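Sharing a structure, written as structure tokens. Questions coming.
Taken from a larger complex, these chains appear in their original positions, while the remainder are omitted.
Labels for the chains are A and B, by order of writing; each one numbers its residues from 1.
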Amino acid sequence: MSQNTLQVSIVGGSGYAGGELLRLLLLHPGVRVRQVTSDRCAGQPLALVHPNLRGLTSLNFVRVEELESCDLLFLALPNGESMKSMDLWTAKSECLIDLGADFRLQSPEAWAAWYGSPHAAPQWLPRFVYGVPEINHDRIRRARYVAGPGCEAIVSLLCLYPLVMAGVIKSKPIIIDAKMGSSQAGHRPSEASHHPERAGVVRSYKPTGHRHAAEIEQMLQENGADLSVHISATAVEMVRGILVTIQTFCLDEAAGDREIWPVFRSAYEGKPFIRLVKQRQGLYRYPEPKILQGTNFCEIGFEKEARSDRLVILGAIDNLVKGTAGNAVQCLNLMCGFPETLGLEFPGLHPV
Amino acid sequence: MSQNTLQVSIVGGSGYAGGELLRLLLLHPGVRVRQVTSDRCAGQPLALVHPNLRGLTSLNFVRVEELESCDLLFLALPNGESMKSMDLWTAKSECLIDLGADFRLQSPEAWAAWYGSPHAAPQWLPRFVYGVPEINHDRIRRARYVAGPGCEAIVSLLCLYPLVMAGVIKSKPIIIDAKMGSSQAGHRPSEASHHPERAGVVRSYKPTGHRHAAEIEQMLQENGADLSVHISATAVEMVRGILVTIQTFCLDEAAGDREIWPVFRSAYEGKPFIRLVKQRQGLYRYPEPKILQGTNFCEIGFEKEARSDRLVILGAIDNLVKGTAGNAVQCLNLMCGFPETLGLEFPGLHPV
């Protein structure tokens, strides 16, 4: 693919992931946004729905029927929608990046078990690469089809993968306590998202059975680990951001910073979007989603308990950036030969 | 009316005003809540909709058709609904307290001008007393029908009335800048109330033309003042509460604390729910809605500008209590011969 301006379109661009993609792509020096579909908003200016895009674009939303050919197509649809129209998408574009869940799990059985319906395009599953650039870097570079990971999944995997691969962690249950902002539930109003009800909550909304566990287990198990992963998800007062507090147990109870630091350091050396955060001073000693808003960083930290084998790993991202749209642009950069950080340089705000 | 247990029912009890009435009435020692209607929630337990009532009551919502006789009926309906069924309400109960706007304005023309439709029960207008106990104390004591004021209106009136009556303020425009919490917009979800959109806003939603100006002007003008009142309303990050910042101009530019304090003090001496707040020390030097959550207090403060005739008056309430339900219970106490503060003793939380 040429490094000349890449023609990109987005299917389902009126939601929060679509809006965030647009924020990044409209300022990406190697990309031109060609079309953005939305059945709900067809005919309206993008900036009516995404007010931060005022002045950046004069595009209007189009219907999916109007979709023309492009170099790379982003799918930002509700779970289960992308898989229904694979012929259409692949007819329009050689490359796809799907932000939804449809092509994350590699077995149709796993899909059916976790999402409750048969997979509509199982033959496409093996063609998708699971889009974690820090782990699947080379596969993404060569990929035509990429499945963007779930937001809890990517931050948890970035925390766990190096330690699991290095054999630091026991084959005990891994428990992920995920604290989530409200944007994660999407742009559709509901009683649960009504401000007087949602403001200030610490609301346990998925104590067990969270689907992203399936992606995490798949990724760890396909690399040989025999681990089960359990998520408890809690909504907190925040619009953007995730913090995961991951409970693991070390094979070697005596393991300490001296053993664990090098595992993370060597895994993430040269990875531009990973920040290891474990400071003795300052206010931001551990990963903190607040200062990551708008950035593509994943912050990772940890603390080994002195009196036991427990190892707590902390990970933070902006769910709409490293958790969705920013990570997808990072995949685009790899797929299309751009520098990995192009268009993703925003360093974040402080205070905020 | 006997001071024995008063049988009270609520029409339209599934909204926020209804829920707050229930919180107060279920613990009111002189009252028994008999029925609560809600077409939307008929058959459901009250506590499913109002989770703070768990364990306090085993009542279920009923349909309005099931309404039985009672001693006092609260109407907590959308604007324009109460007036349509006055025959029904008055057949069921000798006394009514209407929390909506229907009977606040005394002329049907004013209603039509501000609410955009003809008044459906103009003959009832003169029978309602406007329910500000600190101003209309004796009229409320003798009333059978009370119209609860709008929440911006009551706090603004409590700030303005004494000064206007004392002739302190010029016949210039009075400007009320009202900062509002999200509960004021009611319990129905909308795009504007969706948490990711509503969180953290400072959103001007009614720069001009706010209807509560009509009530305030009516009340001041019927007492002889020739003043026009202008409101700008802004939604801020808060669920409960209003702060009004009122800009007025003094007849006597030299007027200062020595002239203004006595006006407020004599107007509100012995009024249990008015707190004059104007401190030199401490963190809460002026009225602050945050610490009034759940209370029936109205805090009032002021600052005269040294270099001009400008006088800024500040007022704070909880919109659901002194702004709606608590004030209605205070009216009930007056109407029914209870001590004015009965059931309204909650002092508020700090910090919160």
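Here, a residue touches a chain if its C-beta (ideal position, glycine included) is under 8 Å from a C-beta of that chain, and two chains touch if they have at least 3 such contacts.
None of the values given here were measured: they were computed from a predicted structure.
The complex in this file is a homo-oligomer whose displayed part has 2 chains and whose full count of copies is 4.
Quick note on the criterion: only the chains that are shown with their structure count from here on.
Centroids built from CA atoms put subunit B at 46 Å from subunit A.
Across the complex, subunit B is touched by residues 16, 181-183, 187-191, 193-196, 198-200, 237, 239 of subunit A.
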